[in-house]
Each structure stands twice: as structure tokens, then as C-alpha cells.
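Left out: one protein chain. Kept in place: all the others.
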Amino acid sequence: MFIFSYVLLMIMVMLSVAFLTLFERKILSYMQCRKGPNKLLFKGLFQPFSDMLKLIFKEMFYLSLNKMFYLGPMFMFYISCLLWLVYPWIYMNNNMMYMMVYMLFIMSLNVYPILIISWISMNNYSMMGLMRLISQMISFEVLIFLIFFMFLMIIEDFKFIKLFIYQMDSFFIIMYFPLYFMLLISLLIDLNRVPFDLIEGESELVSGFNLEYYSSLFIYIFLSEYMNLLFMSMILTIFFFGFYYWTIMFNLFYLMNLFLMVMIRGVLARIRYDCLMYMCWMEMLVLMLFYLIYFYLIKEFIMLLNF
Amino acid sequence: MSMYFMFMTFIMLISYIIYNLNKYLSMNKKINLEKKIPFECGFNPISKFNLPFSMPFFLISLLFLIFDIEITMLIPMIMYLKYLNFLIMIIIIFLFLYMMLTTLIMEWMLGYLHWMF
């Protein structure tokens, strides 16, 4: 019976992805002093569906007879769908006890499908994208984990519901605002969005890892990327502004976070790769470790005050 | 538990639908060998298909391995914060964070983080 909620969630998420493409195109174009697509139906609302139809009607052929060729993108889509199981329903607490660990686990698994995709298309461009991808994603996984570990220390439990309980007095963004910026940057990197989209850098590697992928297999890749984007915005909203998902303020801040993540694409240029690595290992990781020590001392202080 | 299996079959159903829609609605084009071989700047490739082994990427993977084990051991600390007294916990957590910090600073000083080509 509860399967109906999850099925509806998936359908709605995929519709949101379709409209997210239009959202992104319109915003980027307004930032460049032009209007985006506004011809189809009513001010361009039918555009995403026509994009999907175009992709479905394109030609389909196999680059190699290996089954991994079409299973790779499907696996990517599958992982992004599994990530949405963490959605914080309040009435169906199915195994809600360890949701944070599950979420981290699935986010770490995002590396493998892209590895398979880049390897199967026997092209030097994809291979270069692959090398960059691996280093980028695994470096920032450590950082993302440490930020989540900070939250686990604040909340003292792996459940999501404690987030709402601890944010009854004040939002977390007020007290832990450095974490907001660090998490924003790390999530953007984990999603391979500009300014960190080195693996699909259009002017360097011709479309990077999804070079030899057309039509339906490309649909999987790009669906999974945008579904991850939606999920990360939700994570930012829940962690820092702890509203329940049925309030209107949740909607407002969720759209604000999504807007921010999309707008960054139109403003910043792509980062150089060694600057990216320096940023992770030298600057942000050290900052994060010191912040963890500092916060743990605060907890000790609180404990001693109330002995 | 069966709910998750139903969820998984639903997702597989969606992927199956997308794949088959594409298969039966796609255009029929002539099979051209030029589409199946890798390209390089639009022409046939000159260089062979294997990239030289890059040291920095490998070093980063090793670094990640070390830190990954540490963060895997940090996950159960959360439960200990609730049940153990803070004198023990301060020693344990500071040990872990101190080890991570020293590892990182040592690597920095020894030059493993310098991005060389």
C-alpha cells in the first residue's frame, strides 16, 4: 500500500526534472540578457516534453556488443532513484534509523556507473574525463562525509527526524553558516556541475564521458544528474532550514537553493584542475577538521556546564 | 521488505519503457562504420588507445583510501556519544581527528599534494 507514495514520488520527480531543464535554460538566458525558449505552447512550457520526444526519436545504435553499454546508464539512473528513498516522510518510518548512512553509501556509489560509461566508449576523450572524474569525486567524498559527520555530532543520531527536532528554536544556517557554504560547494562538485564540470568540459574534451551516448541512454544519464541535483537541494534545505516538507516555507527555501545552484552556472568560469585539488586537500579539509575539533570542544563545554 | 522490491521493479519498468520506446520509435539510418570507431578531432585517430599512467591521480586515490578507512571508523562514534562518558569520548575522537590532521599536514609537507605533471 505504501508503494503508491513512492511511485507517485518518482513520477513527480521525473516531471520536475523535465521542468528543471526549462527552468535552467530560462534562468541562464535571462542572465545573458536574452529570453529563453518561449515559443511552444504557452510561453515555452511544452519545451521539455518536445526535448524528450526528440531524444526518443533519435537514432539508436550500439557502439559495442558489451551489455555494459546500456546497463551502465541504467545503473546510474537506478542509483539516483534509490537515493530518493531517503525522502523524509513522517508517517512511513520504514527503517528510518540509519538513513544517513544509507544516503552516504549511495552517494559514494555514484562513481561506478560513470566509470563504466567512460571505459566502454573506447575513446581517449572519455578516458581523460574518467581520470579526472575519479580524482574529483573521491576527494570530495571525504569532505562531504566530514560535513555530514559534523551534523551527526550535532544531532547525535542517524535519523532525519532529529534534524527537525533540533531546529525548533533556531535554524542551523544561523549557527553553522560556514558549513552551508562548504556543503554547497562540495555538493556542486559531487554533481559535476559548473564551475566544476571538468569531466564534461565542452571546450576541452568534446562532451567528456557521455561522448558516445545518444538518445535513450543519454536520457538516463541526464535524468540521473538532474535528479541528484534536486535531491541535493532538498538535503541543503532540510539540513539548514529544518522545515517539514508540507509547509510553504520549505518550498520557498528549496526553490531558493535550487535557484542558487543553477545561477552559479551562469556566473562562474570553470576551475583549473590543480586548483580544485588544492582546494579540497589543502584548504577545505583542514578547515573542516579544525571546525570539528572546535565543535567537539563546545559539546564538552556544554556537558561540563550541566554535569 | 517486499515494498522495496516493488519499488525496484517499478524503476526497472520505467527504464525498460524508455529503452523500448527508443528502440521502436527511432529512425532507421544506414549502418555506417564511421560511427562505430573512435574519433579524434573529427578524423581517424592517430594515437593509440591508452593514456600514459599519471602519478598524481594515483596518489590521490591512495590518499582517499587512508581517509576512507578513518571515516568508516568514525561512523559508530555517534552512538558512543550517547552511551559512553565524555572522558573516554574526548580521547577517542581527538585521537581520530588528530591522526587525520597529522596525516594531511605530513603529506602536505612532504610534497605529495603538489600537483605535478
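Each chain carries a letter (A and B) given by its place in the written order, and its residues are counted from 1.
Keep in mind that, in the parts below, a contact is a pair of C-beta atoms (placed from the backbone, for glycine too) under 8 Å apart; a residue touches a chain by one contact, two chains touch by 3 or more.
Just so it is clear, contacts and distances are computed from a predicted model.
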item: "LAQU0S03e03642g1_1", "NADH dehydrogenase [ubiquinone] 1 alpha subcomplex subunit 13", "RING-type E3 ubiquitin transferase" or "60S ribosomal protein L20" - which is the UniProt name of the missing chain; value: "NADH dehydrogenase [ubiquinone] 1 alpha subcomplex subunit 13"
item: Contact set of the excluded chain (shown chains only); value: A
item: Sole contact to the chain not displayed, among A:E59, A:E156 or A:E283; value: A:E156
item: Touching residue (missing chain; options A:L53, A:L287 or A:I302); value: A:I302
item: Selected from A:Y166, A:F218 or A:Y278 as touching the chain missing from the view; value: A:Y166
item: Sites on chain A contacted by the missing partner chain, in the whole complex; value: 154, 156, 162, 165-166, 168-170, 174-175, 177-178, 298, 302, 305-306
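One rule holds in what follows: only the chains that are shown with their structure count from here on.
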item: Where chain A and chain B are represented by their mean Cα positions, the distance between them in whole Å; value: 14
item: Complex contact set, residues of chain B against chain A; value: 3-4, 6-8, 10-12, 14-15, 18-19, 21-23, 25-29, 31, 35-36, 38-40, 45, 47, 49, 51, 54, 56-57, 60-61, 63-64, 67-68, 71, 74-75, 78, 81-82, 86, 90, 93-94, 97, 100-101, 104-105, 107-108, 113, 115
item: List of chain A residues in touch with chain B within their complex; value: 2-3, 6-7, 10, 14, 55-61, 63, 70, 74, 77-78, 81, 85, 94, 101, 121-124, 127-128, 131, 134-135, 138-139, 141-142, 145-146, 149, 152-153, 156-158, 215-216, 219-220, 273-274, 277-278, 281-282, 285-286, 289-290, 292-293, 296, 299-300, 303
